[in-house]
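To keep things clear, I will list the structure first and then write my remarks on it.
Here the complex is missing one protein chain, while the rest keep their positions.
Coming up: chain A.
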Amino acid sequence: MMTPLTSTKPASVWVTNAVFIGRGIRLSLRNVEALIMAIMLPVMLMLLFTYVFGGAIDPSGNYVNYVVPGIILLCAGFGSSSTAVVVAEDMTNGIIDRFRTMPIRCLSVVTGHVVASLARNLFATGVVIAVALLVGFRPSANLLAWLGALGIIVLFIFAFTWLFAAIGLVTGSPSSASGYGFILLFLPYLSSAFVPIETMPSWLRGVANNQPITPVIEAIRGLLNGTSTPTNVWLAIGWCLAILLASILWSVIAFRRKAGRR
């Protein structure tokens, strides 16, 4: 008969995090439909906005330089929204009860999904940039500006992934998680991502100017095209950090509450 091992010290926080990050990445790689979508969507959107809409919006043919940041954020938003679904799935599965009854830091389950989402979305961002360069995207950014833009993108992905994780924790079922998550995906359309805000009716300008996507778009676009203003950059960072902190807090509270009553 199998003899159980003598008691071992449970895994440290670092090992726990590493194990759950590995799990998150593995699960991402095995969700083939989502993975194909994550690669195809950036390609399709890039081609659609450049060749189909681009000519109408900006006949000069320069639209690609305008639209790249918007497509990066649209894809990042889409890519992180699947975190809501996987987190909700985890919460409704028997396995979460096993994790919770182990002497480990259990919120790492969510951290694992967040890091996996970051990896997925950075890959998708890479695809967007590669396709953009192929269809004529010519950024004037130097290395520092590139790093700045990338930093803001990472921060944005982190913030929205945690937000979606919180939504997944609160909604309690994968299908409703995906439903609520969908609403957020419309935010980029109501910003300066695809058309200048000046072209919108005045009542909508108020919305577009005061929502987080606009400063983030403006900051990334500015950094890539060499027209950045420090105000936009700080505003973008501020918005992302605020969303990030609020979402982490929301997740922690939702996770605790879920643990207390079921």
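Going forward, contacts are C-beta pairs under 8 Å (C-beta built on N, C-alpha and C of every residue); 3 or more make two chains touch, one makes a residue touch a chain; residues count from 1.
As a convention for this text, contacts and distances are computed from a predicted model.
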Among "NADP-reducing hydrogenase subunit HndC", "Indolepyruvate ferredoxin oxidoreductase", "MoaD/ThiS family protein" or "ABC transporter ATP-binding protein", UniProt-listed name of the chain not shown: "ABC transporter ATP-binding protein"
For chain A, the residues touching the chain missing from this view: 1-11, 15-16, 19, 22-23, 26-27, 30-31, 93-95, 97-104, 259-262
